[in-house]
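Dumping the structure here so I can ask a few things about it.
One protein chain omitted, others in place.
Let's turn to chain A:
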């Protein structure tokens, strides 16, 4: 991975920056201007979001430059928190929607 070498032009960062903007614009387009069905829009946005997360992790956050155990631990914990926040929110909000109806 680049990043440790300060003499080279930071291509990774520039590319990452462009990718993240393009992915965001694509999501905006899918939500506002496309004629896809709601389900298709949701799946498109979720896919774009996962790609976005990957761009951040690989281009900016040096996920490949780890130091073994500690690195793995933090990644697992992050994944745990991400699942808790996303899946937990969906579960809780759905349960509430059901009892509202």
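The definition used in the following text is that a contact is a pair of C-beta atoms (placed from the backbone, for glycine too) under 8 Å apart; a residue touches a chain by one contact, two chains touch by 3 or more; residues count from 1.
To be clear about the criterion, contacts and distances are computed from a predicted model.
Hidden from the displayed complex is a chain whose UniProt protein name, among "Probable tRNA sulfurtransferase", "Cytochrome c oxidase subunit 1", "ABC-2 family transporter protein" or "Peptide/nickel transport system permease protein", is "Cytochrome c oxidase subunit 1". Listed by residue number, the positions of chain A touching the unshown chain are 70, 77-78, 80-81, 84-85, 88-89, 91-93, 95-96, 98-100.
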